[in-house]
Structure formats: structure tokens, C-alpha cells
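With one protein chain removed, the remaining protein chains of the complex are shown where they sit.
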Amino acid sequence: MEGLERIVSEHRLFEGLGEGFVNLAAGCAKNVRFNADQYLFHAEDPADWIYLIRHGRVALEMATPGRGAVQFETLGEGDIVGLTWLLPPYRWGYDARATELVRAIALDAKCLRDKCEVDHDLGYELLKRFLPVLVQRLQAMRLQLLDVYGPPR
Amino acid sequence: MDRLAEPPPLAVADAMVPRVARVARRVRELPDTWTLDLVSPDGGPLMHYAPGQFTMMYVLGVGEIPVSISGDTSDATRLVQTVRAVGKVSEAVTKLSRGDTLGLRGPYGTAWPVADGYGRDVVVVAGGLGLAPLRPALYQLQAERSRFGKLVLLYGTRRPEDILFRRQIAGWRRQLDMAIEVTVDRAGADWRGHVGVVTKLIPRLGIDAENAMALVCGPEVMMRFAASALSDIGMPDETIHLSLERNMKCAVGLCGHCQFAGSFICKDGAVMRYDNVRRLLALREI
Partner (left out) sequence: MHENKLAVITPLGLTELIGSLRAEGFRVIGPTLRDQAIVYDEIESISDLPAGWTDEQDGGHYRVRRRDDAALFGYNVGPHSWKRFLHPPVLGLWRAERTEDGLAVTGTAEPAEKYAFIAVRSCELHAIAVQDRVLLQGPYIDPHYQARRQGAFIVAVNCGQAGGTCFCVSMNTGPKAREGFDLALTELIADEHEFLVEVGSERGDTMLAAIPHRAAEPRDTSLAAKAVAHAEGNMGRHMRSDDVRDLLLANLEHPRWDDVAERCLTCGNCTMVCPTCFCTSVWDENDLTGNVAERKRRWDSCFTMDFSYIHGGSVRSSGRSRYRQWMTHKLATWVDQFGTSGCVGCGRCITWCPVGIDITEEVRAIRGGGGSDGRA
């Protein structure tokens, strides 16, 4: 378990949360691995895990009938896959697929949510850390939406 | 009565008159983008130019457009131009075949300050067709590889099928001592690379930001957010260089069209320093 604790405590998202948190998180964590084209989760699945990518690339995609899957973002080493675990109804809104071999740490989101309900300070600290990531991804998504590379219409 | 002195004869060439060039090669890069190799009809040198400069290409009776040079500056006999067909003139240019002639004026504009990168890390950030005006700089960076620190190319475009010079990039990956990251705004299921805006790749560059140089080219919106992201990781604004675009008619600073606040893009640009344009880029309709 030492390896997991170290990885969690060293991650920039969990900096300064103290040994108590690290122990808790490590207690709810496990090493996971996905082969290329394996799915971490599908849309509508319960959002019960948070994935910290250690190696490899994960594609976030949505499938539309007739168009196949469209990747709208990829995440790599050091990124967190999954922010929707924070908010009801705690369901994933998209698919996440490993595009190559992925090693990650999965943290038990349900366990963390329960802890946050009891320890509001912890809840606030976690929200303070996850919200900037959400906002950054929103900004990036806006820029992608502008479709700046398209030929002038 | 003494005759009034006659004015001296005109000794100045008219910069608006084109020379003639011939298409030696025509390569389709993308469904709407072609690369033409141009040579002088007499086989001699066509023109000496610097990376980042552009020419005015003229098709008889159709019109004239500015196009950034996309070739290797060390070859003065051949002028390489990559053109996307988006309007009447560019479409006529891309329809020229091998052996056809066209009018050419130039080279014009400021150059990528590649030599400013000696002894430093250099980041090249390209977006969409913006990779073409940067290619001459990439050739120069490669030719003098040992004079630079870490070299990084970040290239963002719309979809995998829109990647310009795709085979050449694959070649660069194999042969060169340069980190290359390609990202797209969206992709189908079989794309194995990055998906996301090019700015996402900037925080992880692993360069000595305070002592580096960046060359950025792409749609203006993309250059704005890329330059801003480079500034955020600690690159001084005066070490970031952009290539700007405005309507051009004469390309010699006399027609007034290409003005961007007080700068004429044709002579004070296209390559401009970020610290000189940062505030202006944020103003609407300037």
C-alpha cells in the first residue's frame, strides 16, 4: 500500500490535505490497468471511481448513431479522469477508453463522497481542487467549439 | 529665357510589376490545399528569402494574393508555396498545373528570428495551415540543430484528416532530435494521439521557459491563446513571435490596407513580437 500512498500524496490535486486524507484515500484506492481499447467506463455508468493516470492515454468520447464515436478530449499522465463523481446523479456523461496501455490508480468515489458528507472541511478542500480542473476543461472546450482551424464559411 | 531644368529620368523600378515564374511541381496536401514548387523560367535563382516571408502570387486576369513561403530557404532556385483554396484567386492558384506560369512579387515582410534562439530552447506552435509558414523555420532549426537547446513542435488542427505535411511530420519524428506533439480538436475512434486544444500541451513543455523562444503561427484566435499560455508558463513576451495577417493589396507599404493599429503587416510584419501586439490583439476590430 505504500506505493499508493506515495502516489496520492505526491499528486498536485491532493497536496496539503494531510496524512489523514492520504491514508483514507489510499485505503480506498487500488492499482488498475487497461489494455488498448478497453473502456474505463461507459456513459450512464455510476460514477463510483476517480482515475489518476500514471501511464498511457485515455480518450473521452461520445458515440452518435451513424457517426461512430467522436473523441473530444484525451488525457494523459498525471491527469484525473472523471469529475462528475462530485455531483448528483453521479453518472458518467461520456465514454472513457484507453487508446494504449493505461496504468492508473482508481480511488473509490463513493467512499470519498461519504467522507465529505461527514467532514465538510474535507469536502470544501476537495471542491477547491477539482473546480479549477473543471473550469480549465470548460475553457479548453470553448476554444475547441470555436473551430478556429476550419476554412472560412 | 533660360529653359527650366528638366527633372531627372525615373530610376526606380515599379514594385507593383510582377516577374514571371513557372510551376515545376504540384502536390495535393489536403482536399483543399496544394503545394506548388515555383522556378524561374530561365532556370536561374528565383529569389533569396528568409523564413517567415511571403510573396504575392498573381494569376492572369483573376487577381493576386499573399502567400507565405513554405520551403527551404537554402534552395534559391525553387520557391515552395502551400496554398489553401478559399476564394477566387487562391482557387485559381491551386488549379495551376506543372508548366503553367504565374506572376510573382516579393519576398516581403519580416522573418522568424531563428538566430535569436541560439543557445536556447525553441518552441514552435503551429495551428492548421499555420504549419506552412513555420516550415522554413523548422528547416533552419534542423539544419543548425546543434546551436539550439531543446526543440519542440506543437501542432494543433481540426481533425486527423486535416493534418498538414503528415508524412513529413512522421519522418521528423523518426529522424530528428525534436519533440513533436500533434493534437486535434476532435477525432474518430481510431485516432491514437492527443485530442484537445494546443494550449493544453504547453504547461508540460519541459523547457527553460525564461530562456527560451517561441514561434507561433495559426488562426489569430489560436495564436492569442497559445501566446497567452506561453506567457503564463514564464516566457517573457518579447521572446514569443507571432505571424499576423491582414488584407493585402500592394505588400509594399503604400496602399494602407494591411494596417494593424500603427503597423503595416506587409513591412512591420507578418512576424511580430508578442509584447508589441499583445494589447492590440485583445481589442475588437482594430
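For reference, chains read A and B in written order, and residue numbers begin at 1 within each chain.
Everything that follows uses one rule, which is that a residue touches a chain if its C-beta (ideal position, glycine included) is under 8 Å from a C-beta of that chain, and two chains touch if they have at least 3 such contacts.
Nothing here was measured: the structure is a model prediction, and the numbers come from that model.
Q: Out of B:72, B:100, B:116 or B:275, which is the one that touches the chain we can't see?
A: Spelled out, the listed residue whose C-beta touches the missing chain is B:100.
Q: When the complex is taken as a whole, what residues of chain B touch the one chain not shown?
A: Residues touching the hidden chain, for chain B, are 1-8, 10, 12-18, 20, 22, 41, 60-64, 86, 100-103, 245-247, 249-250, 252-257, 259, 261-262, 264, 267, 283-286.
Everything that follows uses one rule, which is that only the chains that are shown with their structure count from here on.
Q: Where the centres are mean C-alpha positions, what is the separation of chain A from chain B, in Å?
A: Result: the chain centres lie 38 Å from each other.
Q: Which positions of chain A touch chain B when the two form their complex?
A: Per the stated touch rule, the residues are 57, 59-61, 68-74, 76, 99-100, 140, 143-144, 146-152.
Q: How about chain B: which of its residues touch chain A in the complex?
A: So the residues of chain B touching chain A come out as 32, 84, 86, 127-129, 156-158, 162, 183, 185-189, 191-197, 199-200, 218-219, 221-222, 225.
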